[in-house]
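Input: a single structure, listed below in structure tokens.
A single protein chain has been removed from this complex, and every other one stays in its place.
Think of it as A and B in the order they're written, each chain with its own count starting at 1.
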Amino acid sequence: MSDTSHELPFWKKYIFSVDHKVIGIQYTITALLFLAFGFFLMLVMRYQLAYPNQPLPGVFASVLGEPVIGEVVVNEATGEKGKVLTGDGYNAFGAMHGTIMVFLAIVPLAVGGFGNFVLPLQCGAPDMAFPRLNMASYWMYLPGGILMLFGFFVKGGAANSGWTSYPPLSTIATTGQTIWLLGMVVLITSSLLGSVNFIVTVVQLRVKGLSFFRLPFFVWAQLVTAFLLLLAFPPLEAAGILQLMDRVADTSFFDPGGLIISGVERNTAGGGSPLLWQHLFWFLAHPEVYVLILPGLGIIAEVIANNTRKPLWGYKSLVYSAIFLGFMSFIVWAHHMFMTGMGTTLSTFFQATTMIISVPSVIILTCLIISLWGAKIRFTTPMLFALSFLPMFAIGGLTGLPLGLTAADIHLHDTYYVIGHFHYVVAPGTIFAMFAGVYYWFPKASGRRMNEWLGRIHWFFSFIFINAIFMPFFFMGMAGVLRRQFDQTETLHGAAVQGLSVMATWAAIGLAVAQLPFVINFFWSMFAGERVGQNPWNATTLEWSAPSPPPHGNFDTVPVVARGPYEYSVPGEKDDFSMQATA
Amino acid sequence: MELLLAQAADFKPYGNWMPPDLSVHGEKIDQLINITHYFMGVLFVAWGIFFAYCVVRFRAKSGGSAQYHPVKGKASKYAEVGIAIFEAVLLLGFSMPVWGEYKNNPPAKSDRIEVRAIGEQFQWNFHYPGKDGIFGRTSAKFIDAVSNTIGLDPNDENGKDDIQTIGELHLPVDKWIYVRITSKDVIHSFAIPTMRVKQDAIPGMEVPVWFKIKPAATTENLIKSMREDFATAKSDWYRLRHHVATKSYQDKSGQTILAEGEGIGFSRDLGEKKLVQLRKAGIETISMRPANPLEVICAQLCGNSHFKMKAQLFTYDDAGYEAWKKSTIPEVIEDF
Partner (left out) sequence: MSATVIPYDVKPHPLTGMYNGKFGIWLFLASEIMLFGALFSTYVLLRVGAPDGTWPIIGAETTRGDQILNVGLAALNTAFLITSSVTMVLAWANLKMGDFKKGQTMLLVTVALAGAFLVVKYFEYSSKLHHYAVTFDEHFERDGVESRTFKASTDNGDRTIHYLWGHVEETKKDSEGTILGYVFAPDPEPGHEGAEHKKVEIQKSEIARLTTWGPEGSSFLGCYFVITGLHGLHIVGGIVVMLWFVLTGSKMWKSQPDKYANRIECTGLYWHFVDLVWIFLFPVLYLL
């Protein structure tokens, strides 16, 4: 019985597919849509921040309604009114922007999208270890995401207590918070199923000859990421259940008792601790940020090796650093809680571990930069994104240093400096890596190339604008401007740097426009892009030994591996690349 | 350690870098932040130069090939070790001592002014112990939203001389201030940027912070020395609403449009009207200063008016502080 005699119906082939490639594409497209939506929320917020209390442009005002939108009088004489974002609306957009970006966009794209599509191919496997489980994890992610968004339509609007959902604020918040918690439970389950799949696939399904130290760094990055997701998410699931209980069953896990909300005493048993939530939340959320960056580092490594036409420098250091980073990420979490009143013993421990964890990050970045030495650099679109990633990630990583030192954190905690720090790592960091990955693997997934010129325009303007958004944030943070402020001009020091806020807003609008070439390129190329063969980039790793796109089962003949993943420019060879698959 | 005390003339109003530092411990924090940034700058420039060199020098050219064998050299190892050592120095030599001082050595009870800061949605309530130095008991059942926001127990003798204020913190300079921070409802954060003070206000917990304000930093001195913050008459009234004019402005007929010390106004009506009047009189720029230069803000998301949750901070020299104390009448809680 051959494969082709079993033609699957449309719904089994494209909707409820168990093929990792289809699932990977499903994840990618869904995640990109969520990314766009999260970006939209932020654009509205940015407008409000630049022009506080001034009417929103018509395009926004027509789409949004209560309770996020309120009214303001525009013209005293005529009594004409305009729509503005309300304080609650701003907080809801802010909380949902963070939640959507982290849990619905970046991780599903980096892990669910790229991980699913590329990982089995790079291992020489026909599919993931558990294809049906893989399908289940996507079909929990999508409903979970939709459930999260549903919060916008309930009374009181979406969750508005930050993506961090600190109680007691989140305990007394409106219904949207309950929906957020339920959505999180679904999403965490989806993530769990996925991480089991990744680990088993990497360990058990590598083809003959593909030892651990012959794996592409991308696979190592995904493997460490999968362990982080597997072990770090459950405490947040537990915390989510506890907060749900506090909200709907009147328990007091996070309620110390005697709270007076708007003059009314909340009659609960008490005895709980708001800090308990913070510990449980950050126990996940710190490893989560490494989940956000590791797959990106993996993609960058692949693109750099391919476009420098030489092996990566310090492969073993990269691998050991990634593993050490994963391990350390579990013991730094309380550096998010330095200002809660913790004593010197606890804070010293976490400061020390935070300093230590910067070492593997520095090693990884240094290895990638040194990989450029002696190279023959091709400035393809993926490489443009990969190269610009390096200094951006450096800025993001370095600005973590003053935040990790408690004394400096006194001034910088909860300011825009923090926002600048993590956005540099995730936005010109991870998102640029994601773009690099899309441009790099699009030909493999579709059999067609994306347009290089549109790609370069996309890169150039994105790079300019993304820096113009986030660089001012460091200055605003130094000036003392706090996070999550609906209107920073309410404080004197905030008003003084309002100009930087206006600049960031216009840069954000520019960034939005700069994505148009990408969107056009992506969809147009799918149907009319230049057709390519198996290995358009002259790359070495196993996925390039399969057809473009690979059929169900991936490889015509199962590859056998006898070399490392980056055998480029091997002296004495005819081509400047030697593919990993020898058979 | 002898600390240099800033002159009032050094007070520059808020701008694109750190706010003025008016507390005694603030200097060390600023020093740590500055050193760390120099270190970061050195690393970034070093990486950047190497990176830029590679990108230019090793561009793909026709002919030639990339170098298969890894470049050798101990430089990266030394750099790595150097970085780790420097971070250890930052941690052990700077951050830990400063943090330890901030957290571990409270001033003696007899040597400090105590005040309780109780956050709630969306205001700061302050509770002073009065002459006897003992805080009266508080309980939820005595809370009144207007006259007794902290719930001072009228039956407690110690509370009879206590002072309560809403949204106003009055402190003397050059004395240790010990603030006991808590919250009634959700997590807030007691923050004074100019004093480099920040501490979460967590319900169910009372966490202290202590600091000393530089002697020259009385509100009076700050206002006198404040450099003008020029605004144009085309400026958004919204941005000017916490500012007052440093001199008076008249229209063409000599009528005062904006008097010295007068603000633009908190409402859009009045604000815009004033600006229109000024423009009509040909006045393009006006010089303004913040009405009250020091603020206590809330640094932890606490609801829809989190951004408005602030208190005015007034600082006094000894004489001024005594005068303020005399002027306050402890809230009289009557049993009806």
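A few points about this structure:
The rule is short, and it goes like this: contacts are C-beta pairs under 8 Å (C-beta built on N, C-alpha and C of every residue); 3 or more make two chains touch, one makes a residue touch a chain.
These numbers were taken from a predicted model, which means no experiment stands behind them.
For the chain that does not appear, the touching partners among the shown chains are A. Per the touch definition above, the residue from A:33, A:203 or A:464 contacting the chain not shown is A:203. Only one of A:58, A:270 or A:547 touches the chain withheld from this view, namely A:270.
Of A:36, A:72, A:245 or A:532, it is A:245 that touches the chain left out of the display. Residues 1-3, 6, 18, 125-127, 129-131, 133, 192, 195-197, 199-200, 203-205, 230-235, 237-239, 241-242, 245, 249-253, 267-273, 276, 280, 283, 552-554 are the ones on chain A that touch the missing chain.
Definition applied: only the chains that are shown with their structure count from here on.
Measuring from the averaged C-alpha position of chain A to that of chain B gives a distance of 33 Å. Chain A contributes residues 52-54, 73, 76, 86-88, 90-91, 160-162, 166-169, 172, 256-263, 265, 270, 273-275, 308-311, 313-314, 339-341, 343-344, 347-348, 351-352, 355, 358-359, 362-363, 365-366, 369-370, 372-379, 387, 390-391, 394-395, 398-399, 401-402, 405-408, 410-415, 475, 478-480, 482-493, 495-498, 500, 568-571, 576 to its touches with chain B in the complex.
Partner chain A is touched in their complex by these residues of chain B: 13-19, 28-30, 32-33, 36-37, 39-40, 43-44, 47-48, 50-51, 54-55, 58-61, 64-68, 70-71, 76, 79-80, 83-84, 87-88, 90-91, 94-96, 98-100, 102-104, 120-121, 140, 143, 145, 184-187, 189, 191, 193, 196-200, 202-205, 207, 229, 238-239, 241-242, 268-269, 272, 290, 293, 295, 297, 299-308, 310.
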